[in-house]
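Yeah, one chain of the complex is gone here, protein chain that is, but the others are all in their spots.
Right, subunit A next:
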């Protein structure tokens, strides 16, 4: 028996509701986040991720409330990302009940922020979101650059940074985990970008969570076996009832991936 692959439903939260878009547009309402969290917990999810995609500052406070209410009901690890820019943001999320925070734009703009955050709260709670897109062919350099570039601001802003180099640098700064999202695949149901996931996972010592593009249960298996991910994250297939968490876990188990099956009921 060994460490089990984590299956992580991701809840994109805007204005206190779960939403899910296709490549960050065309958002569909998918319900109350706390109710969804409780249902995923009961179904055997191994961890939960909330991504706060609220654009306005006024809307920000709703995520603290969502996290606090979730933590009262769900005794499982919770990661929160989106708009995390300051040490104070992290402190507030942890106090609300988050176990880890996922940091994206702030990590790109100020890598030293990751060092400060890891020193303050420990590497175990600092997840860096690596949001990567395949480079346009004409911009692929001849040097050692990988095929992928880091994007920020919900995938709208190219940073010019090489995705694999960035990932390695973030781990040196103290990231305890990386959430690797393919912006090309996000919401498309065409599967993870396995080459991207594997390139980053093989380059770093810390666990990689594969994200972006799950459409079938085989995609989850591929993320682990071919992408070398330690955890697999998905949103749409669960929110819209295409598959349940137990179905996904049974499929992973039947295809040779060790997962946590639901614990027997209390004696």
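Just so we're on the same page, contacts are C-beta pairs under 8 Å (C-beta built on N, C-alpha and C of every residue); 3 or more make two chains touch, one makes a residue touch a chain; residues count from 1.
Rule of thumb we're sticking to: contacts and distances are computed from a predicted model.
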UniProt protein name of the chain not shown, from "Imidazole glycerol phosphate synthase subunit HisH", "Cobalt ABC transporter", "Transport permease protein" or "Two-component system, chemotaxis family, response regulator CheY": "Imidazole glycerol phosphate synthase subunit HisH"
Residue in contact with the excluded chain [from A:15, A:158 or A:176]: A:176
Residues of subunit A (touch criterion as defined above) contacting the omitted chain: 1-6, 41, 46, 71-72, 75-77, 94-95, 97, 99, 121-125, 176-177, 205-207, 230-231, 260, 263-267
